[in-house]
Every structure is written in C-alpha cells, then in structure tokens.
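Here the complex is missing one protein chain, while the rest keep their positions.
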Amino acid sequence: MPSHVPHSSGLQRLIAQLAPLLIVCAVVFALPVLLNNDFLLNKVARYLVLGILTVSLGLSWGFGGILNLGQAMSFGLGSYAMAMALKLKTVPVHTGASGLPDFMVWNNVQHLPWFWEPFRSLSFAIAAGLIVPALVAAALGWFMFRGRVTGVYVSIITLATMVVINLVIIDQQSYTGGFNGITDLAQLEIFGVAFDAYGRATYYLVAGCVLLSLLVAFAFTRTKAGLIVQAIRDHESRVRYFGYDVALYQIFVFALSAAIAGLAGMLYTVVMEFASPTFLGVQLSLSVVVWCAVGGRQSLVGAFLGAVLVAGMQGALSESAAFLETWTLVMGALFVLVVLFLPKGLAGLAQVVLRWIVQRRHAAGRGVAQGVGQTEGST
Amino acid sequence: MDQFIEQIVTGLSIGSILLLVALGLSIIYGSMGIINLAHGEFVMLGAYAAWVFHTYLGLGLLASLVPIFLVVAAFGWVIERYVLSLLNNRPLDTILATWGVGIMLQQAVRLMVGSELRYVQLPPALSDSMSVFGIPVSSYRVFLFVVSIALFGATWLLMNRTTVGMKLRAIIQDRSVAASFGINAKRVYALTFAYGAGLAGLAGALVSPLKSVSPDMGTGYVVDAFMVVVLGGVQSLAGTVASAFILGELSGGIAFLQNDTVAKAIVLLAIVVLIRFRPEGLFTARVRA
Partner (left out) sequence: MSSHLDLRDVSVSFNGFKALNALNMSVRKGELRCLIGPNGAGKTTALDIICGKVKPSAGTVSFDGTALQDLEEYEIARTGVGRKFQVPSVFRELSVSENLDVARARRTSVLGNLRWNIGNAGRADVERLAELVGLTDQLDRPAAYLSHGQTQWLEIGMLVAQDAELILMDEPTAGMTAQETRKTAELFARLKGKHTLIVVEHDMGFVKAIGDVISVMHMGQMLAEGTAAEVEAHPEVRRAYLGSGGISHA
C-alpha cells in the first residue's frame, strides 16, 4: 500500500466508515413516506428506540470491553424521568391536593415528594434523563473500576445493581407507581410541537435521536480517547504503563453509554406512553445483549440494525403465540451460533463479504489491465 | 425461644436447598471458570424429568433420582462437547452461550409440555412430619438436608480421592502441563460439566415436590446458586457449604424482619460489595498470582 498519500486515505477511510451510518439514517428518515400507517410507524419508532439502546451497549461492550448486563438500568432511569414530568402535566382526573399523581392519591400520599418537585419542569426532566443515568453509571463505574473489577465481575455487579433499583421501584409503590409503573401520561410538548405517540412528529423526533446518538457514539470512537478505550479492551494493564488512568477512561465510556441509554429511555416513554419497572428488567437488559451480539458489538450501525431487525422480527411474530414461542427457540439458537462462530456479529460477516467482493473486483480489474490484448476468458 | 429455633430450622432448610442447587454450579465455575447461566435450566429439566417419570412411567420420586441424574448429565455432556469446548479462551462469551442454551432449553420445554404449572408428589414415606428440637418439621425437609450433605460429601470424595478428581485438579493448575502428562483435558472437562449438570438435575427433582414446576422456574435458582458460589469463593467446596447455610439463615432472618423485596435487595447489595472488595469469596485464602 502506498504510504505517501496519508491525507486522502485518512479522509477516505472516514467517509467509508460514515457511509453505512448515513445510509441507514437516510432509510430511517425516508420510512414514513413509504409506510402510511400510524400504528406501524409507532411500532417502528419503538424498535428504533431499542436500536439506540443497543448502540449504547455496543459503545461500552464492543469498544470498551465492559459487558454491562444492567444496561436497561440507565434506560429505565431515563424513561422514569420523562414519565414523571409527563405525569405532572396531566389534567388530573383523580387529583388530591395540587394535582398529585393518581397513584399517590390511591396510596394516601398527601404531598408531592421532594424528588418529584423539580420534574414540574420539562427541561429539568430532560436534563435529568441524561444526567442521572450518567451520574449513576459514573458512581458505579468509580466503585468498580477504581477497584480494578473486570470481566465477568463487572457483568454481575451491573446486573445486580439494576435488579436492586428495580426492586426498590417496585417496592416504593406510593412514590413510583410500583409494579404498574407510571401510566396515563400527558403528551410531550416542546416549543409548541405536540408529540403524539402515533404521530409523525414523534417518529421524526426518534429518527433525529437515532442520527444524533449514532453520530455522537461514532465521533467518540474516532477520538484519541475512543482509541484508548479500545486499547483498554484489548490489554488493560498495557495502557496503564503508558501513563493513562485506565479507570477514568472506563468511567467515561460507561457514563457516556448510560447517557445515550437514558435518551433512549426517555424516547421509549414518549413512544409507549408509560414507564414500567420492566423497562429496567433483566429480560430487556439481556435482550439488548443478544441484539448487540447478533448485529455486531464492534459496529455501531451493526448493533443498531441488530436491535431493529431482531426486535422487529419478534414484534411481527408476536401476533401469534405459537410463532412467538418458536421464534424464541430460534432466537436462542441463532444467538448461540453467533457467539460461537460470528464474534463480530452480522456486521463482521458483512465486512468479510464486502472485503471479499472488493478484492475480487481489484483482482478482476488488474486482470483486465494486464490482460489487454490477451484472450477474453481471463476475467 | 421457640420462634428463634423455628427460624434457625427454616434457615437450615433453605440453606440445604441452596446447597443442592449451588453444588453443581460451584463445581463447574470453580474448575472450568465457566459461569453457567443454563444451570437454572438444568434444575428445571430435573424437575420436569421427575414429573415425566411419575406421570408417564408411574415411577416414584426416590426411584427416579438416578435416571434423572443420568439424563440431565447427558444434556450437560452434549452442551459441553458441542458448545462450550469451542469457546476455550473466551470466558465472557461462555456466559452468553450458556444463556442462549438456557433460553433454548426453556423454550423447548415450553413448546413440548406447555407452560402450565406441574406438580410432583411427595414420596409417601416422607410426607409426614417429625420433631426437630421440639419443632415439627416436614420429614421431607429433613430428608433434603441429609441428602444435600451427602451429595456434598460424595462430591468432595470425587474431587479429592479419585483419579478423575485428581486429573481435574491437575488441569485447573495448569492445563498444558496436565496435557503433557497424558491427561485428556477435553474428556475431563466434559465429564465435569456433565457431573455438575447432573447435580443440578437432582436438585430440581428434589425440590419439585415443594414448589410448582414450570419452564421458567430455573431463573430464580441460578441467581441464588450464583450468590452462594460468589460468597463461598471459587474453588472452595467447603466455602460453598458454609455460604449456602449462611445465606439460608440470612434470607430466612431478613425475610422475617423485613419484607421479601427488601431482603432480596439487601442480599444483592451485599454481594455487589463483596465482589468489589473480595472477588475471591469469603472462604478462600488470598493467593498472589
């Protein structure tokens, strides 16, 4: 390879890496034109949100080597932040004093608890939906990575922490809506635009966030810090001997990933019109791992597509119980096969295929160039 | 005072079930370093096997224990041979693979026998109750306690007094050196995994009369078993026993003082803190690599 044209090659590589991302986002934005069905559009928006969540896991797992089995924790926290704000915006049907949420009235709560108070402001709620997951993750990350907890133990701690928060939410019914979650929400309204769950506006909001989070994640992986995070994944102690404080990098990527998951959680509340403890449940959290693995943990676009395709497939088949059950079996098998034979998921497979095609074309091209005037059969 | 003793006895009973379920996981994790997330499904398979033997063959629970062990061990053997042995140096991926296998097993059972709850009869000989320290306790629970201790003893003997156990310990020390002395690591691993799976199957069969049998019953068990192993320390069978009974007494005690949810949350938090500060468990000596 000629090494004397670094300028163009760096830019070319950037474009090549961005192309799949932009193509996928273009398709996402174009979909409402083809799909003239609000109900279906809402479903697609749901899968796109799960896609964002999976991208966030890809960032910490695929790039940072941190297998967070509790990724849904950040998602759930974001989702509750949004739900709390929207709950306080409802025209109260069963209000007690000062527009108390209905479930609080049922549980004989007299005053709005202090931690609900600031959620009267939507801007606060949106900021909290990003910052709270990031802070919780940073604290948990500090706790783990300062103590050099690695590998399997990170997975256990993240999973257990999520279950604890989940249990607390279910247990504190009078403040969190408990098992039922927070339902009967007002519509999200930003700058006069109302985001009806089944409206186009909501779809484009989600699509915009897909683009945003993919770009943010991509931009991070292209920085030197992103490179160092990948180096930590490959050989943690080696990085330390170059003078980098490994824990800080891990905490950073862990918190960034949590913030993106929090964004996805907020959108999920808007799309689903409620928040529920299942949003930070073990089931969802492990499903995200499957989507990420199938799509390709080291490819942001791959992880995104993995979620959209697999969750979408599952949604499409869920019309019939028998189909769904068979599908779960097939899913399990598919997942095991991917883990065994495609550690880089479908994205890895696509890369191999693409490289093979390019090489063939190169070979063919060279064959033609060399074979001028020779027999035609050589290509 | 009576209430206190009752609490202790309940704790012992919970502890013996925990030990039953955790023993297989402990063997597999301690010797192969594999966190087997399909462990709960092995427990579930054992419970269903008990139900099938009873319903279709008319075999009593006690009579079917040995075949159940063999059947579930065979499952374990196949899974080790065709899935896990392909993941030699990828410990994180074994979690994912065993989890996928767990989903498949669960779903396969659901498709074959449906998701309604099934019930297994108590062995008639053990259906009465007896007095322990003046407290009436179901005979079956006493039986479970004895069996769990016996299985622990058998496992300890197997690991420390037989050639297979010795070979396994050699492989744990250094796989390549063991191999150069002619030990077939692949075969020993497959046998170990099969043995652990068989133990899980036995656990499932033994607890099946106490709880209803359903395809997703394993999920709870794998979490419990895992906590026992983490608390007890990898590669320490005695630690597993100690931690099973400590956790049994603790969860009995906390549940008595608080509600179940809080008890669970507190135990989980304790585990998190333990992993952070003593990843090698409470009952193993610190060893420098």
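Lettered A and B in written order, each chain numbered from 1.
Basically, a contact is a pair of C-beta atoms (placed from the backbone, for glycine too) under 8 Å apart; a residue touches a chain by one contact, two chains touch by 3 or more.
Every value quoted in this text rests on a predicted model; they were computed, and no experiment measured them.
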item: From A:Phe191, A:Tyr241 or A:Phe341, residue that would touch the chain that is not displayed; value: A:Tyr241
item: Of A:Ala225, A:Val282 or A:Leu329, the residue in touch with the unshown chain; value: A:Ala225
item: Where the missing chain touches subunit A, by residue; value: 1, 3, 6-7, 10-11, 14, 219-220, 222-225, 227-228, 230-231, 233-235, 237-246, 248-249, 252
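Operating definition for what follows: only the chains that are shown with their structure count from here on.
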item: Mean-CA-position distance for subunit B and subunit A (Å); value: 34
item: Parts of subunit B lying in touch with subunit A, wherever the complex brings them together; value: 35, 83, 86-87, 90-93, 95-97, 99-104, 107-108, 110-111, 219, 226, 230, 259, 261-262, 264-265, 268-269, 271-272, 275-277, 279
item: Subunit B-touching residues of subunit A, taken from the complex the two chains share; value: 67, 143-144, 147, 149, 151-153, 155-157, 160-161, 163-164, 167-168, 170-171, 282, 286, 289-290, 293, 325-326, 328-329, 331-333, 335-336, 339-340, 343
